[in-house]
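Shown here: the complex without one of its protein chains, the others still in place.
Per-chain residue numbering starts at 1, and chain names A, B and C are given in the order in which the chains are listed.
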Amino acid sequence: MNTAKRDWKALLTRHEMLLLYVLIAEWLFFYFAGTTTNRRGVVVGFGTMDRQFDILRHSCEIGLLALALTPVIITAGIDLSVGSLLGLCAILFGQLWHDGGLPIPVAAGLTLALGALAGGLNATLITALRLPPLIVTLGTYSLFRGLAEAITRGSITYTGFPETFLFVGQERWLGLPTQAWIFFVVALAVWLLVHRTTFGRTFRTIGLAPEGARYAGLPVERRLALVYVLAGLIAAIAAIIYTARLGQAKADAGTGYELFAITAVVLGGTSIFGGTGSVHGTLLGVAAIAVLKNGLACLPVVMGMNAAEEMSGLLTGALLLLALTASVLPKILANFRSRPHAPAP
Amino acid sequence: MKTYFRELSVAAALVVVLLALAVFAPAFYQPQPLLSLLTREAPTLVVACGMALVIISRQIDISVGAQFSVCSVCAGLLAARGWPIYLVLPASAACGAFLGALNGALVAGLRLPSIVVTLATMVTLRQGLNLVRQGEFVNLPDGVQWLGLGQTAGQWLIVLTALGFLVAFGLGLRHLAAGRFVYAVGSDAEAARLAGLRPQLATFLVFVLLGALTGLAAMMNVAQSPQVQPLSGSGLELKVIAAVVVGGVAISGGRGNLWGAFAGLLLLACVAPALTHLHVEAYWEKAIQGAIILLAVVADGLRSRKGGHR
Amino acid sequence: KAGADKAAKELGVQLLFDGPTDSNAAKQNEIVENWITLGVDVIAVAAENKEGISTALRKAQKQGIKVLTYDADAMTDARSFFVNQATPEGIGQGLMDEAARLTGGEGEFAMIVASLTAANQREWQKHVEARLKEKYPKMKLVAVRPCDDLKDKAQSEATAMLSANPKLKLIMAICSPGVPGAAEAVKQAGQTGKVKVMGLGLPNENRRYVKEGVTDSIILWNTGDLGYLTIYAGVALAKDELKQGAKTLKAGSLGTFSIVGDNILLGKPFIFNKANIDQFDF
Partner (left out) sequence: MPITLRALPCMSSPLLALSQLTKSFGGARALRGVNFELQAGEVHALLGENGAGKSTLIKIVTGAHQPDGGTITVAGQIVAGLTPAAAHALGIACIYQQPALFPDLTVAENIALRLEPGSALRRVDWPARRTRAHDLLARIGASIAPTAEVRTLSMPEQQLVEIACALGAGARIVIMDEPTASLTHKEQHLLYAVVRDLRAHGVGVIYISHRLEEIFMLADRVTVLRDGQSVGTHPVDGLTETALIRLMVGREMTQIYPPAESVPGETLLTVRDVGCAASGVKHVSFDVRAGEIFGLGGLVGAGRTELARVLFGLTPADSGEITLAGRRLTLRSPQEAIAHGIAYVPEDRRRHGVVLDLPIAHNVTMALHRHLFPTSWLRFGAERSLALEFIRDLAVKCAGPAAPVGSLSGGNQQKVSLARWLATKPRLLILDEPTQGVDVGAKGEIHRIIRRLAREGLAVILISSDLPEVLGMSDRIGVMAGGTLTAILPGHSDAPTVMAAALGSTEKGAA
């Protein structure tokens, strides 16, 4: 019984451990290959504390979206609209503050409510009308971005936010970038929700067998709704952080972020068919991608390479394949070994 | 009627858009621009045929856009080297089939989830192409455009070829044993294995087929203008998947057909020109497109809510 | 880029070049912030998003890094100089004036832009419209459509524009893939000559259409020279040879450029047409 328990644990942690090794390897590689001393004798590149904090700051929004998507994907759903919703929320936030003349905290509070409301639209269509999440959020992906563009006619940009607000996105608090604290709090909350409460248990069950969950008397519709509303709420948080980091709100905020977030989630070992996955896996996935991207950007100093953008895309793809292959390799090898020698005619 | 409700509700939405155009912007119905519109959508339709197959078999391929770009550039470069068109065409399809086989091998051979595999190949192919081409256009020699046939003949050829693929695959899916295998594998791969079918092989072949169709489609697109832009396929995957799922192909496999996918494609393809014809400002385009997608499926949702699904 | 490389080689400086292939404000900020921690001497940016990038650039200045902008400007306090081939105003006016010349100053025209949100596109569009209002009351802008920097999409959009607006006299594309896309649409619609095509672009991408008479003129800012000039300006700035209030700048083989305020001017945009296009190959 004890060995069985260990087996199960090993299975659960295998993917995450692997990702952790990859992350450490990446980090060490860039630490040694991406750090130099420049002409002025200052240590620059990947190995500096500043760089580490920048990585953290740049990962917050996508990280938040990935956190939002983890429970969604665990229920075998998907939310393609989070990136667009980030854009819409950023606009609404800017508008509430700038045109509506509301103080920042009130505007932020209202934006969070609107984000949750937009998530509620997804939730209603998915649970009340039983429409497939992919189609619904494909629709709202267009809809939210379209509304953002329509409201601003594409060009209005809200700027001139007060210093106190920009502090959230650009300065440090207690030694860490301010938004990182928000990110950690959200991450912890989502982790507890998914791994330590009956909610997370229910998400998993719904992902594996929605009918089975219904027969067990689990509130399938309400939990699904929760997951999408939560995604909307977190997207709104990400929108505010994004605005604070760039100091501007514009309709194109967060374009394409959903894809990065999904990549991070699946890299973190969450199955797109639902049922399995972990929040720490997602965090590792986000970190692995962020370190890769930023680390490559540091290499040119050392190697005179000038295509960081393309290379990082290329390597993210390769990393994804590698992590996947590695996670199924033991199974495949075992399969081969147990195969009988000669197949019959 | 009951089984084709989704297809019909999408078709109904299409009819509404077309009627609105007939009333408010009859200029939409001029033969030449309409033929042009269809020609522009023909490659997408060909890719959609393959994509429907992949989705019915409970897989997905989001790398088609990148495959399309790669095939376009390959075809363009070969044509620019002076290869005759009857060699470029199969080369493009072969290039697509090769990329599809790559995806297929990873998905079927190693049993990796297709969305992740194709996400990875998408990023890799796209960034690889950027790295190599840096966005530079490929200029084609004369005689490649319209396959040397002249514009009207070329346009008809492309449109009819695409429709031919639609009909062939639509009927094949329904009436050929191979088509039914695709449904069986998508409905329950384990049951398919126990029934003596070979789900892994089927999955592999479906990816290869999609790749080959993408290669062909790329060629059909290359043949429409005298230059190739390396970005040409970007966003194609979303367009195609949207059309297919809006048209009633279930993302969970085993359900749906090509006629629905066709209706979905036409619906989405009509939105942009319709807005231009109705003189709606472009800022609204995405919002309206999203609303149309949602409205087209809401009817279906309302129905399944009423008629107690088990 | 090529021009920049050449200048970098001549001056023996190390050049880091990074540009998101898709226009994206957040990414640009990340790149700039990356450079800041890399401790570079000079940063030169073509601002994707005026306000957004400025916060990052101010941070760079605080750390003693010299900042230049080129092509598209940031907030004036966030950089020392703007290497300007033409002001957005100049581009807008140039485009509109050329359009008016081609149509004889009256009739409907339509625009194809890259996206509805890209900052430089919005800026140019704004100036085109301002010029239109001010000088050409008989012309009317009937449609503005985005093409996502895709030639194929531009072609589809242009086709729809043509049939939706039978009185259309001209299509103006202000992103480079837009011009050949629009030209192909006009050609396929059989409206060559009846509907004129013009816009911003490169000669090689448009040569065929210009020769066939589909596209009438291409306005170009010479990107090679712009890069070259930017690098020279950057190096001068780093060596403290270029200071506020300077009136000229010497830039290697391109000669001397004048400085107006804090704008280093490359000169007038170049117009290609049937007559001169064969002299250029890029």
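What we mean here is this: a residue touches a chain if its C-beta (ideal position, glycine included) is under 8 Å from a C-beta of that chain, and two chains touch if they have at least 3 such contacts.
These numbers come from a predicted model, not from an experiment.
K.L.:
Which displayed chains does the hidden chain touch?
P.N.:
Answer for the hidden chain's contacts among shown chains: A, B.
K.L.:
For the chain left out of this view, which of A:Y21, A:W173 or A:Y215 touches it?
P.N.:
Residue touching the absent chain, from the options given: A:Y215.
K.L.:
With the full complex in mind, choose from B:V73, B:A108, B:I158 or B:A192 the residue touching the hidden chain.
P.N.:
Spelled out, the listed residue whose C-beta touches the missing chain is B:A192.
K.L.:
Among B:V15, B:V132, B:A153 or B:A178, which one is in touch with the chain left out?
P.N.:
Residue touching the absent chain, from the options given: B:A178.
K.L.:
Need a quick check: the contact residues on subunit A for the chain that isn't drawn.
P.N.:
Those residues of subunit A that touch the unshown chain are 1, 3-5, 7-8, 196-199, 201-202, 204-205, 208-209, 211-219, 275-276, 338-344.
K.L.:
Just the residue numbers, please: which parts of subunit B touch the chain that's not shown?
P.N.:
Contact residues on subunit B toward the absent chain are 174-181, 183-184, 186-188, 190-198, 250, 253-255, 307-308, 310.
In the analysis below, only the chains that are shown with their structure count from here on.
K.L.:
Rounded to the nearest whole Å, what is the centre-to-centre distance of subunit A and subunit B, using the mean of the C-alpha atoms as each centre?
P.N.:
Subunit A and subunit B have C-alpha centres separated by 29 Å.
K.L.:
Among the residues of subunit A, which are close enough to touch at least two other chains?
P.N.:
If we look for residues of subunit A contacting two or more partner chains, we find 149, 153-154, 309-310.
K.L.:
Pull out every residue in subunit B that's touching 2 or more other chains.
P.N.:
130, 281, 283, 285
K.L.:
Tell me, which parts of subunit B touch subunit C in their complex?
P.N.:
25, 27-28, 30, 32-33, 36-37, 40, 130, 135, 137, 139, 151, 221, 224-227, 229, 231-232, 234-235, 272-273, 276-277, 279, 281-283, 285
K.L.:
Within the complex, which stretch of subunit A touches subunit B?
P.N.:
Residue positions touching the partner: 125, 128-132, 134-136, 138-147, 149-150, 153-154, 259, 262-263, 266-267, 271-273, 307, 309-314, 316-318, 320-321, 324-325, 328, 332.
K.L.:
Using the touch definition up top, name the residues of subunit A that touch subunit C in the complex.
P.N.:
38-40, 42, 44-45, 48, 50-51, 54, 57-58, 61, 149, 153-155, 157, 159, 166, 170, 242, 245-248, 250-256, 294, 297-298, 300-301, 304, 306, 308-310
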